[in-house]
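Quick one: the structure is below, questions incoming.
All protein chains but one are shown in place.
Up next is chain A:
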Amino acid sequence: MSAVLLHGSAEGGLRQRLRFGPLWLAAPGIAFLAVFFLYPVLRLLGLSVQDADTGAWTGEHYARIVDTGVYFRVLMGTFRIAGLTALFSLLLGYPLAYWLAQLPERRRGTMVLAVMVPFWTSYLVKTFAWMVILGRTGVIGGILSAGGLPRPEMLHNEFGVMVGMVHAMLPLAVLTMLPVMTGIDRRLVQAAETLGAAPGHAFWMVYFQLSLPGVAAAGLLTFISSLGFFIVPALLGGPQQTMLAQLIIIQIQEMLNWAFAGALATFMLTAALVTCWVYDRVFGLSTLSGEGGRRKKGGGPLRKAGQGVLSVLAAATAGAARLTQPILGERGHGRLPAIYSTLVLVFLVAPAVVVVPIAFTSSPFLDFPPPGYSLKWFEVYFGSDLWLGATLRSFGVAFATAVLATLVAGLAALALARSTSRWRGAIFALFLAPMIVPRIVIAVGLFYLFAQIGLVATDLGLVIGHTVLALPFAFVAIAAVVKGHDWRLDQAAATLGANRVQTLMRVTVPLIRGGLVAAFLFAFITSFDELTVAIFVSGGVKTTLPKQMWDDMILQLNPTLAAVSVVVFVIVMALLLIAERLRRSGR
């Protein structure tokens, strides 16, 4: 903005500023990210172009990346894994979200709780649960070998990674698409059918197109957050599944070569931003970052191509339906989405099903099925002030983070949706950026900043750090819903005498509630399951639940982790059910 001010005359600058218009709503978020994200991270990345001795500019670290080649290959592998994860999350998640969206509201609420089950299990525990299920001596291998079949290799290869990654990302994908889908008026599909469209055609040409903002948001979220994963690929994958984030962490923590780590992080960040840009251009799906204007123009070659693809899909669906109709019958057809969705839900809940018995095991390992049962792991948990204190702190920090992130992201999403400013794209990218930058880079950067302003080892520091990480998820979840919001309703309210605050609170917020709830949940869970920032910012003194779990598994992964997961799960489910009850009785 300063560039704009410098550019024109004082008058021109003023006009520019005024034209910033509704974007002022995004100001709190921009300021927050500028101070607690951009400044600390850029300072760290800046090391990558400085000579350690003289402080002069140097490109040696980037030359090393280019010369060795291994980093480029790892980057390609990282993109491949993230891309496949996003693809499978959408393929599995779309029908589930579609099915959930058409359920009666009460039933949908219950089913959404099942979708969220994996959310409340720490990713460490989930990953080990998959090792128990997929391993050679594991649950599936045991069943197959009992039936006289060979034990398949499902672990330490790409299959294992995909299972773990898609399982971790699927709830995110479904919960991002769901509010968009529930907002679609299904009578439009009926109307299309009344006008002679075959059911397949009506779906692809009407419903699917209307749900695209949700699909795009879910794809982007799962892809970009998969880029930063490394623990799941390390535990479930083979040597090919090396992630760049892992190499960055090694440079920061083991080699203490922050300049090179900064270069690698910049490399990854650039690649991610280029991908976002290409994705936006090629698919035209990025309905979030300024597609609004383009769609209205319509008729572009890409859009025509997209329509062509959809027509082919529609024809294929209709053909397939004709083939299966005689076999399955009308009723069988109607049940297909429910059967498919049930299978996906089983996949989502499977690790939890394994974790619960393990919590009651008498063995010191994560054995399944447990050789005997005992309550000793719960006794460890409830007998320890450390565990209980960590649980309380995690809930408190996560709640504060969720409130802050939803508020800031909500304002920003509203601002961007109504703005036509050319700054939109840049602001959009800024809100997504914390998701792309490896967490360790943010954590180290924040530690230096917090040390300067006395926030190390404070709960406020934790909340700030977690809010930085949670903002992208909250922002995208709200933006996807706001996209479909009919602003004429707000205008109508204003015409009828409502002031801006009244309009916001009584018209806009109730209508985009689905997105706000999703944002709140995403932010809560981001904080609740976060380890890296907790380790750095807390300085080890104020422990959170994931950090306590991490400390506990340093030497050995014991079933206390499973017991903790069960306790957390029970608390969260109770809270959610109470909230649901209150909401209903409040109506």
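Operating definition for what follows: a contact is a pair of C-beta atoms (placed from the backbone, for glycine too) under 8 Å apart; a residue touches a chain by one contact, two chains touch by 3 or more; residues count from 1.
Quick note on the criterion: contacts and distances are computed from a predicted model.
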Absent chain [UniProt protein name; select from "ABC transporter substrate-binding protein", "diguanylate cyclase", "VacJ family lipoprotein" or "Carbon starvation protein A"]: "ABC transporter substrate-binding protein"
Residue touching the undisplayed chain, where the options are A:431, A:447, A:475 or A:520: A:447
Touching residue (missing chain; options A:70, A:492, A:505 or A:577): A:70
Residue of A:53, A:105 or A:385 touching the missing chain in the full complex: A:53
Where the missing chain touches chain A, by residue: 43-44, 47, 50, 52-53, 55, 68-70, 73-74, 77, 128, 131-132, 135-138, 155-156, 234-235, 238-240, 242, 246-247, 250, 252-259, 363-367, 440, 444, 447-448, 451-454, 456-457, 535-536, 539-541, 543, 547, 550-557
